[in-house]
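Only one protein chain is missing; all other protein chains are in place.
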Amino acid sequence: MTDPSPRAAQQTGPVVRVSGVDKTFRRGDRAVTKALEAIDLDIARGEFVSLIGPSGCGKSTLLRIVGDLTSPSTGTVTVNGKTAEQARRDRDYGMVFQAPVLFDWRTVEDNVKLPLEILGWDAARRASRAREMLDLVELGEFVKHHPFQLSGGMQQRVAIARALAFEPSILLMDEPFGALDEMTRERMNGEVLRIWERTGTTILFVTHSIPEAVFLSSRVVVMSARPGRITTIVDIDLPRPRTDETRESRRYFELVTAVREALRAGGAELDDRGTVGPGSDASIERTIAEGAVG
Amino acid sequence: MATATATRGGLTATSPAAVGRRGRGLLVGLAVALVMVLVWEGVKFLGGTPWRAPLAQPGSPILWNPPFRWAFANDLNLPHVWNILLTFGEPFQRGADRSVAQFLFDAAVYTWREAAIGFVIGALIGLVLATLFVHSRLLERALVPYVVASQTVPIIALAPLIVFAFGANVMSVVVIATYLTFFPVTIAMIRGLRSFDPRALELMRSYAATRTTIYRRLRLPASLPYLFTALKIAATASVVGAIIGEGPGGIANGLGRVIITYNQYYITGPEKLWAAIIASGLLGIAFYGLVVAIERLALRGRRPAEA
Partner (left out) sequence: MTTIGPAIAPTSRGSRPAVRGLRGTRSLAWYLPAAIVFVGGIVLWEVVVGALNLQAFVLPKPTAILAALQANWAEGRFALLPSATATLQEALTGLVIGTTVGLLVAFASVRWVTARGILLPLAVAANAVPIIAFAPLLNNWFGLVNPLSKALMAAILVFFPVMANVVRGLVDVEPAAVELMRSYAASDWTILRKLRVPNALPYFFTAMKVATTLSLIGAIVAEYFGGASTVLGRMIVQSASALKFDITWAAILLGAATGIVFYLVVAVVERFVIPWHATLRAEA
């Protein structure tokens, strides 16, 4: 069993290094879809990096490649100096999906304990960590509840607590707040930043929302569709800690504009809320990915 | 133009993937049947009655003497597959001019007619009940428990009473088939008639649509996948009902009676009972297949629901 203590003491290079990654999907004998092309990306320890782009730009696919849920057609991914697969085996990843993916049959607390059970922690340690994590996401009084008794936002907080419970060195978040309303989303954004600042985890975050990406990130990676390419990387130099006032600052609006223009240059169509394209493409990508595997 | 093409595409379902899948299904079916035949004959090869030429009389020369003698594998319990197949071509009884195959075919058609009448009546009753239940929660709460309880009464138990009430004729058999058919349709349609998109209901309300319009334009179309799932179950159930009912119903022309008769003569010709059972199976599959075909026709162009 690997030691689940914080990995801060590990080597200083980038946590994630993606180099020369292509991804093509083949569906039967039909034409191939080029989902990703020539992706190079380094993510440093403790960074908060967002991937943004139009539907079908492959941002979810890129995240899934980093997390070894699918493999690149060409190119390499190293995480903490290891292959992505080895990193997954070493439990370096915490995953948060758009849907909370909580198990109905487990209480909130037991859902958070799930990865700890799989990692073979003893019961006492599991219990204290689950408490700690649920306090962190401010759900301390809901430990004995079942997921269906919680609101969507609360469920997603449980999912975050579960992802952080075993202190993974990198948190992969695939449109975690895509299904939430605007108000809840903004609150959750604040929540994620608070947790990120307290834990110092590296976060790779996929989103459709420009304001969300700008508010959260240290860097925003802008992608274009067909084939999915990185067009621009926008450094977000907003001061931290970021608060509601950040959202009203001049610099914030400038950066939102910068990202929006970068997106437009990549050919994306935007709606008036600063959201790119319709709904989530994660499920579409997953469907394609399954087709490619099967 | 476009409609015509779509219709044709839907009817034949010609996407290469679909054809491949169906072809594979058929192949798997054949492979399973082949394996079953091989196991069957393999068991007989090891521990059956001494093998003789197909349809040979007891005195004919022994072709193969199995090393073991297992009672369950003797020719009475497990007749040779070829003997079962060959029995289809024999006269259905001593001195008769019709073959077992013809005899069973006629019996199956007869039984199917009973089943089909019960199927149609049962489906209509189920539809009416479900329609009442989705429009009245009170009726639903008052009566659905008894609809469910009705099926805990084994139908064969009711058969003697039904026969007594309706007389020993086809009517009794139809009633039994109906009894087995209405239930799955009722239950599935209660869910089906509520399975519409609630937003569509709001849309209909905004048009000030009447209950009848909502029923015809929204509830009923939305329920079709549920209806067909139930009808597939009901098709088999109606055949079961007809076969069971023919015994107490005193119907001489159907498969149920044939099974009982051949069961009585099992000692002298076990192959015939097997043939009758195979005929029952084929009838069930044929009726099921008919419903599936109608379903394909009725639901073409819809997103395929998982059955």
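Just so it is clear, A and B label the chains in written order, and each chain counts residues from 1 on its own.
Here is the rule we go by: a residue touches a chain if its C-beta (ideal position, glycine included) is under 8 Å from a C-beta of that chain, and two chains touch if they have at least 3 such contacts.
All values reported here derive from a predicted model rather than from experimental measurement.
Chemist: Taking the whole complex into account, name the chains on display that the unshown chain touches.
Modeler: Hidden chain, whole complex, touched shown chains: A, B.
Chemist: Which one, A:Phe25, A:Phe48, A:Phe97 or A:Phe177, makes contact with the chain that was left out?
Modeler: Answering carefully, the residue with contact to the hidden chain is A:Phe97.
Chemist: Per the definition of touch given earlier, which of B:Arg141, B:Arg216 or B:Arg302 contacts the omitted chain?
Modeler: The single option touching the absent chain is B:Arg141.
Chemist: For the chain left out of this view, which of B:Leu104, B:Ala237 or B:Ile251 touches it?
Modeler: Final answer for the missing-chain contact: B:Ala237.
Chemist: If you put the missing chain back, which residues of chain A would it touch?
Modeler: 64, 67, 69, 88-91, 93-95, 97, 99, 101, 103-106, 114-115, 117-119, 146, 148, 172, 286, 290
Chemist: Can you list, in ascending order, the chain B residues touching the missing chain?
Modeler: Missing-chain contacts on chain B: residues 25, 28-29, 31-32, 72, 76-77, 138, 141-146, 148-149, 151-158, 160-161, 164-165, 180, 183-184, 187-188, 190-191, 225-226, 229, 232-233, 235-237, 239-240, 243-244, 247-248, 255, 259-260, 263, 266, 270, 273-274, 276-277, 280-281, 283-285, 287-289, 305-307.
What we mean here is this: only the chains that are shown with their structure count from here on.
Chemist: Measuring centre to centre with CA averages, how many angstrom lie between chain A and chain B?
Modeler: From the centre of chain A to the centre of chain B is 51 Å.
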